[in-house]
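Every protein chain but one is kept in place in this view of the complex.
Order of writing sets the labels: A, B, C and D. Residues in every chain begin at 1.
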Amino acid sequence: QEKPASLGIGVFSFTSGATAAYGMPGRNAAELMIEQINAAGGIGGVPLKATYVDEGQGTEGVIADFRKLAGDAENQVMIAALSSGNCMALAPLVDQLKIPTVGWNCDTHQLFASEAHPYYFRPNGNTVPEFMAYALYMLSVKPDAKRIAIINPDYAFGHDAANIFKAALKAFKPDAEIVAELFPKLGAATFQTEISRLTAARPDVIFSNLWGGDLENFVRQAAPRGLFSMSQAVLALGESSLQNVQIPEGVIVGVLGDGWWNSPDAAANEETQKFAAAYKEKFGSYPVFPSMKMANSFLFIKKAYETALEKNGGKWPSRDEVAEAMKGSVVETFTGTTTVREDNDGVVDQIIGTTVKVEGFDFPVLGNMVRYSGEALMPPVGEDPIEWIGKLPADFPASLPQPGSYK
Amino acid sequence: MLSLSSVSASIAGIPILRDISFELKPGLTTVLIGRNGAGKTTLLRTIMGLLPATSGSIKVDGTELTTLPAYARAGLGIGYAPEDRRLIPEFTIEDNLLLPALALKLSRAESEERLARVYRLLPELEGMRKRPGGGVSGGQGKMVALGRALMVTRSALLLDEPFQGLAPALALEYARTLGRLREQLPELTLFITESSPQLLADISDEMIRIERGSIETDAEAA
Amino acid sequence: MSKPLLKAENLEISFHGVKAADGVNLEINEGEFLAIIGPNGAGKTTLLNLCTGYLKPSAGHVYLDGKQITHLSPRQIAKRGIARAFQIPQLFTDHRVIDNVMLSNAARLNLWQMLSPLDRPRYRDEAMELLRMFNLADHANDLASTLPEGRRKLLDIAVALALKPRLVLLDEPTSGVSAIERFGLMETLMTALRQAKVTALFVEHDMDVVRRYAERVLVWNRGHVLTQGRPEEVFQDQRVIETVVGAV
Amino acid sequence: MRMFLLGLAALVIVAIAGISAPWLQFLLSLAIAKGLAALGVAILLRAGLISIGHAMFFAIGAYATAFLTRNGITDFVSLLILSTLIATAAGVVVGAFMVRYRAIFFAMLNLAVSMVLFSLLSKLYNITGGTDGMRVARATFFGIAPGEQTFELIVFLTSLVVVMLVGFAVSAYFRSPLGEALKAVHTNEIRLEYISIPVWGVLLVGYTISAALAGLGGSFAAMIIGHVLPEMAFWTESGHLILVAVLGGIGGVAGPFIGAIFLELVHTFAASFTDAWSMIVGAALLFVIFFLPSGLYGLINKKRGGSAV
Partner (left out) sequence: MLQVLIPLTVDALANAAIIFFVAVGLTLVFSVLRVLNVAHGSFYSIGAYAAASLGLWVVSAGLPEWLTFPALVLSAAFVAAIFGPFVEHLLIRWTYGKSEALQILVTFGLFLILEDLQRIVFGVNSLYEDTPMRLLGSTMIGGIVYLNYQLLLIALAILTLVGLKLMISHTRMGKLIAAVVADREISQALGINTNRIFMLAFTLGVFLAALGGALATPTTGVSPGLGADTMVLAFAVAAIGGLGRIEGAAVAAIIVALARVLAIYYAPELDAVAPYLVMLVVLLVRPYGLFHTDTTRRI
């Protein structure tokens, strides 16, 4: 078919509500990527044209807009969505409307668990490797941790993370006990009572996948009450808050996946650095990992089009052809490589570190890093993740790279 | 003293008062007579500013009332006792009486004195000073309402159907009280609505008839 | 002398230490017109509240043809045939005048009729008849809230009668009704009651009305019965003259 | 009668709009689903009762549909009927103790119950799918599983038919003694008691009907959206239902549907060019209230000579 005047993309993200703390960086990255790609002549000579949709309007609105956009032939690809809830809600619709769709941030392992979604792709991988990685890292830096406390946001993401983390502990450190497990509601402003409760439990390690404003509030309220000096904190989504709040040194933080803009690999890639610089220039702060996930999603789409165009001998690909090209694709992203497996879930590495102060940054960054390979931590297609983790050999951790090995 | 010229008012779009004009002479007692629904209450409410006049002017000693907010009436010394009592249930009777004094920022001495005057005129009130306003019967309430109006009044006193629901004995008592009031405050202008005039025969100086919202020919009192 | 329809036995209640009913005994017989008079605050309205279950006595009992009704709710008592008109009219102010009456009629309907249209010719005519009687007919379609005090009073009574009660309690039916209309009202009321063979108890302040219409007068003071008897004898009683009628 | 014609006209317009612009169908059907729930709220408003929790019955209807489909019942009509019945049952139970309450206490109690339901839905992860909610498989029509477009069209048309039927039923109810009594609860409960009409009974019937309507709407919504979420029971949803109900004017049955469609349109319109949509909805709401009060007929100037002087 003919090359269209522009390649329409629907970009779904939270620009209202507390979740905008991740939505805005995502959207910012999208704007910047489109700018840069179009500046470089677009994809196959066709400029990108995005329509942004606020997931904050609620799932019905999201679904309505998704239909509306997909109904418009101008739009060829969708980037949706940030929240797992919306991804789950959109999945059947994606199947019906047969439009290639990239889940840019949602990472629930439920998405592809129950049934296949041929047109839905998620280059960023899922919660299982993400949170197993933290258990493994924590155990290798604090082998004798016994009393573990968990404080996660009270929704599927928080509960999933807790279950995976506990499963990993059970597998690799059976004698560890959970002394407190708190699920403050998403967007809670104050954690004072939770902090008292945690202190009273006297844990060796506090694991949390709080994020955005919640995480920042928690850190600010916990620090003066001596929580971080008492226990080793593991803040799974800490990277995205490093620039907003003084996270003490020695806290285990990281990104979900490999999306840190300044990891050794990323630092070596000048495309990445150009993007990061431009981002800081435009939005006043360095990109956080949701920004990188969004940026990588665009690279993923770009690659798919290039493959499809090549396959068609330069003829503009249909939606189906694009989806076809996405299947099983292996894409070099800003921060590493993403491999799409047969269930359309992406396999990416996991980067974790410990906060340190370094020259040139007025905020702590990741040090003592490790980069776990994606395949190692990704349960095989169709396996129940929790069971799979339980079946892993006791010496599994030993087979992995150690903290500090990634420089 | 109090003069209305071609005043009209309507409620919920329905015209209730039509082009009403009359004047109350200072120191006289004027009785407004009219059957149910004639517009007596509405007229008083309009004078008190609780219902906006759609046209016409209402003057008290030259001051135009229609442009003033409702609460300004009390400041001008116009006392009003509504048909349906309207006491503050959770206040004691005495607090009910003292309320206007508070509202008007009267000096302690002044309010003490007015209160004393009220108790002089209406001794039975003193008996129930400490009772809650919600706890007095229909008739008792009428008395309190009168007393409360007396706390305000300097120039004029407007009473809406004061005898309605009063036991005859009490009604007579009430009528006598008004008589005494006359003697004590000779300059006071009294304006009383009533659907059954006999009781007022001996204290009324003038009578005005209202019928379907407009004034009928004045009739000299018997 | 026929048997008592309503019977109250030493009822007691007090508010903030004020005894509004202090060992009240009362009997009203089938078909009679009993008037209650008394100074303001004597406890007349309270008595009606006690007899209709709106207030519960701290002691004593109320019987309707010999059966306890003391602890029934106003609704249950109304169901047993006691209707009431109030000193301060209680109306459905957002409804038209006629709806007020028709709803009262509807109270007798069964659930199914309760779900079929209210404004039907049959109910309408029935209601209009009552309204005509209290010459409210030309206000039938006005909102009840727009009626003046006096007419509200009439409507309130009409609503009570629409229940087709055996006994009706009227709290100052003529107060707020102008002197000119008073006797007219009482005449219609009386004929209505006689036709329907309704027993009536009414609290009244207008002694002329009482003299003219009451068969028996109960004089009330400070929460108990001062005296009772036929109007002419009661009005001779010196205490009554002092406390109620007042020496003219 | 005027209200009725107005409603009929609106219905026709909607039908034409939906058939001519298929992408509108989803939106309109959803609006109608909401409208049904809003009508439920409007019924209680007649009695002067405001429920900041009626989204709970909407959610019950929706989740009922989700569970039924999961357990193999996929027929559209039977889903609607069964879900509505379940919501109705819930309405009777909850209503049975709500009828004691008035004003803000009624509002708050409904809020409380709905929020309890909300947290149950989001916490009972293994049963309800937690905050990610549940999928609702595409319903079938008498055994036939239609394609995307036809499905939407059928749902849209049936929703219109349902609106008609409901419209007639409810306006009949409004004109019946029970309906009139419901309005009377607002003005004078004492008199109602004294004419031996049981207030609690009147309210319970009203409450149950309103719950049933909300449930029906929820069931529709579940099938239209194809997914159910705990948010459906969240208090802001209830807030929006009140908003819809009053926007259209609680005078008659047509109001809530007009309100719902109006709001749904404003919403998508707003959401398409700005993300400050709630501000726009809010502003639109205030605008309607202040400058087109006819939409709010029956609410304005209700108390005798209101005292705002």
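One rule holds for everything that comes next: contacts are C-beta pairs under 8 Å (C-beta built on N, C-alpha and C of every residue); 3 or more make two chains touch, one makes a residue touch a chain.
Please read all numbers here as calculations on a predicted model, not as lab measurements.
Chemist: Wait, the hidden chain, what does it touch out of the ones we have here?
Modeler: Result for the missing chain's touching partners among shown chains: A, B, C, D.
Chemist: Using the document's definition of touch, tell me which of D:A10, D:I73, D:V92 or D:M108 contacts the absent chain.
Modeler: Counting the whole complex, the residue in contact with the absent chain is D:M108.
Chemist: Among A:S16, A:T108 or A:T355, which one touches the chain that has been omitted from the display?
Modeler: A:S16
Chemist: Among the options D:V77, D:I127 or D:I190, which residue touches the chain absent from this view?
Modeler: With D:V77, D:I127 or D:I190 as choices, the missing chain is touched by D:I190.
Chemist: Which listed residue (A:R197, A:K280, A:K327 or A:R341) would be found touching the missing chain in the intact complex?
Modeler: For the chain that is not drawn, the touching residue is A:R197.
Chemist: If the hidden chain were put back, which residues of chain B would touch it?
Modeler: Touching the missing chain: residues 48-50, 69-75, 80, 82, 86, 88-91, 95, 99-100, 102-105, 134, 148, 152.
Chemist: Touching the missing chain, which residues of chain D?
Modeler: 45, 48, 50, 97, 100-101, 103-105, 107-109, 111-113, 115-116, 119, 123, 190, 235-236, 239, 242-243, 245-247, 250, 276, 278-279, 281-283, 285-286, 289-290, 296, 299-303, 306-309
Chemist: Contact with the hidden chain only, please: which chain C residues?
Modeler: Per the touch rule, chain C residues meeting the hidden chain are 45, 49, 54-55, 86-88, 90.
The rule is short, and it goes like this: only the chains that are shown with their structure count from here on.
Chemist: Can you name the chain whose C-alpha mean lies closest to the mean of all the C-alpha atoms?
Modeler: D
Chemist: Distance-wise, how many Å sit between the C-alpha centres of chain A and chain D, to the nearest whole number?
Modeler: Using C-alpha averages as centres, the distance is 38 Å.
Chemist: Could you tell me the distance, in whole angstrom, between the mean C-alpha positions of chain A and chain B?
Modeler: A distance of 77 Å separates the two centres.
Chemist: Where the centres are mean C-alpha positions, what is the separation of chain B from chain C, in Å?
Modeler: Spacing between the chain centres: roughly 30 Å.
Chemist: Show the residues in chain B shared as contacts by 2 or more other chains, in ascending order.
Modeler: Residues 11-12.
Chemist: At least two other chains touched by the same residue of chain A: list those residues.
Modeler: none
Chemist: Please name which positions on chain B make contact with chain C in the complex.
Modeler: Interface residues on the chain B side: 11-12, 14, 34-38, 41, 83-84, 131-132, 135-140, 142, 161, 164-173, 195-198.
Chemist: Which positions of chain D touch chain C when the two form their complex?
Modeler: Touch list, chain D to chain C: 172-173, 175-181, 183-184, 186-188, 190-199, 302, 304.
Chemist: For chain C, which residues are in contact with chain B within the complex?
Modeler: 15-16, 18, 37-43, 45, 87-88, 146-151, 172, 175-182, 205-207, 242-248
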